[in-house]
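Read through the structure below, which is laid out as structure tokens, and then see the notes.
Of the protein chains in this complex, one is absent; all others appear in place.
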Amino acid sequence: MEMKKNTRSWQKHMEQVVYGIFLLLGLITIGCVLLITVYLVISGIPAIRQIGLVEFLFGDTWKPTAAEPSYGILPFILTSVYGTAGAIVLGVPIGFFTAVYLAKMAPRKIKLVVEQAVSMLAGIPSVVYGLVGMMVLVPGIRELFDLSDGACLLAAIVVLAVMILPSIIKMSVTALEAVPKEYEDASLALGATPEETWFRVSVPAAKSGIAAAVVLGVGRAIGEAMAVMMVSGNVANMPGLFESVRFLTTAVASEMGYASGLQRQALFSVALVLFVFIMLINAALNYFLKGDRKS
Amino acid sequence: MTSKKRTAFRWTVRLLMWTATALTAALVVALVVYVMAKGVPHITWELLSTETSYLYDRKGILPNILNTIYIILAALVLVIPLGVGAAVYLTEYAKNKRLVAAIEYAAEILSGIPSIIYGLVGMLVFSEFLGLGSSLLAGALTLVIMNLPTIMRSTQESLKTVPQSYREGAFGLGAGKWRTIRTVVLPGCVDGVITGCILSVGRILGESAALLFTAGTANNLNGLFEAMTAPGSTLTVALYYYAKEEGEFEVAFAIAAILMVLSLLINLAATWVTRHFQRRKAL
Partner (left out) sequence: MKPIITAKDLCLWYGSAQALDHITLDIPENSITALIGPSGCGKSTFLKTLNRMNDLVEGVKITGTVTYAGKDVFATDVNQLRKEVGMVFQKPNPFPMSIYDNVAYGPRTHGITAKKDLDQIVEQALRDAAIWDEVKDRLKKNALGLSGGQQQRLCIARALAVAPKVLLMDEPTSALDPISTSRIEELVTQLKDRYTIIMVTHNMQQAVRVSDYTAFFLLGELVEFGATESLFSQPVDRRTEDYITGRFG
């Protein structure tokens, strides 16, 4: 009797210990997010303080190693924004029409093959995109537009457009396939053609899912570093389509290896700015996904 | 008139859909064919089995292959218990809906953070604060955080499919919560863990920005345990350096071809595993 009681209480203790362990593991994602946020804020703030927020965000010259150093990251911000916008303008229409085709029109076999191909596209490492961009796209742009160097914003935009295609296609297909068949039947029964039905009923019904797909693409594009570093020329110019440019991501990636002092701290601040962009995109994504769930 | 307009609309959108899909498919084919054609001829036994030496004017990627394997192993060994544990907490223990939502939102945020930021924070936390320096271990730890959401979510998905009656059955036999989880719940999530691992391996294989400042760029040949504390570059980082810094495009393309084949295999494995488990569930 006594022994039984002992095992019972031992068991109870163990259950509590196990519960504690799982609770800790459960909280680990929150811990990681806090860790990343805190580290970025703590290491990103000092340089901004020293340089001045306005000077840092809106200064148009980045010359950290000059005799009179200046730390304006407007070129990086604008390059990231233009580059992402360009990739969206180029990639979204292609991804969108492919998604509608796959979700609504494609015969089963074609659908399977193309979806497999799209997953492949998603699995290709970004350095491989960068390599192909370096060897094919950059010389191609140089020849086509008669430039001295083809490594420019345009090359980065094309590479990013290809890289965001899979996320846009996959997420849009999911959203389009979730549209209730009843909507489409109603439209057909009113004498609309299948094409009219897809574009005037199915697409509007899936609009928040498709918007989320686009936002996801924005997130991917703005966060990509290695591929664009290999094709964009990596000079801190104000962005122009044929200008050699540097993104927020590539600024960090290219200088972190050797930077020190205020320059290094300023790079942390650049990362902080990038992080803020990503958090805003995340909030937008959440908004669109929630909207879908509600309706 | 209207009917003409409708016909025009019909063919315009059809044309757009066909063109877009053809373009997407052609892009994939062109990428694969180009990389294979440029890379495969340069994959030699010497390249695969030696390390780069300036002394003998020789290029070899064996260290990079090994580093890639080491870092995948190390990251998985660490991330599986963490991810599975988090998933078990969410599906078996957590009662507070707000907390669950917060944890899931945190996982969403983690999967949206760009790898360059992981690289930076990994460098600050693991290499500098914990004093691991530039090492595979620092790289692996960074990858653990990156892949945590993947493992957690796929485990969670498969835990949700463990029938409630199994749990009730175990409780009914007087098993405690932990015993129930160990004997009934965990065996049911093996498929989710495997799927998550395949996805993670794919992601680690393609990762470069997060490793640049955490795992470093050295090309030395090391055993598993020395490698953990020494800097070393994976295949992707090596590709970047050979292409961008050294202009050794033959090696770069050879690595690209290898990576392409591997990512193809991982894709097939992921598809196969998902289908296999779905079929088993259906039985």
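Per-chain numbering from 1; labels A and B assigned in written order.
Keep this in mind: a residue touches a chain if its C-beta (ideal position, glycine included) is under 8 Å from a C-beta of that chain, and two chains touch if they have at least 3 such contacts.
Just so we're clear, the structure is a prediction, and the values are computed from it rather than from any experiment.
Visitor: Which listed residue (A:18, A:205 or A:236) would be found touching the missing chain in the intact complex?
Guide: Candidates A:18, A:205 or A:236; residue touching the omitted chain: A:205.
Visitor: Which one, A:187, A:244 or A:269, makes contact with the chain that was left out?
Guide: Of these options, the touching residue for the absent chain is A:187.
Visitor: Identify the residues of chain A touching the omitted chain, counting contacts across the whole complex.
Guide: Missing-chain contacts on chain A: residues 180, 182-183, 185-193, 196, 200-201, 204-205, 295.
As a working rule, only the chains that are shown with their structure count from here on.
Visitor: Indicate the whole-number Å distance between the mean C-alpha point of chain A and the mean C-alpha point of chain B.
Guide: It comes to 16 Å between the two C-alpha centres.
Visitor: Spell out the part of chain A that touches chain B in their complex, as residue ranges.
Guide: 11, 14-15, 18-19, 21-23, 25-30, 32-33, 35-36, 39-40, 43, 93-98, 100-102, 105-106, 113-114, 116-121, 123-128, 130-132, 134-136, 162, 165, 169, 193, 195-196, 198-199, 219, 222-226, 229-230, 249, 252-253, 256-257, 268, 271, 274-275, 278-279, 281-282, 285-286
Visitor: Can you check the complex and tell me which residues of chain B touch chain A?
Guide: Counting only chain B, the residues touching chain A are 6, 9-10, 13-14, 16-21, 23-25, 27-29, 31-32, 34-35, 38, 81-82, 85-86, 88-90, 92-94, 99, 102-103, 105-110, 112-121, 123-125, 145, 148-149, 152, 176-178, 202, 205-209, 212-213, 236-237, 239-240, 243-244, 249, 252-253, 256, 259-260, 263-264, 266-267, 270-271.
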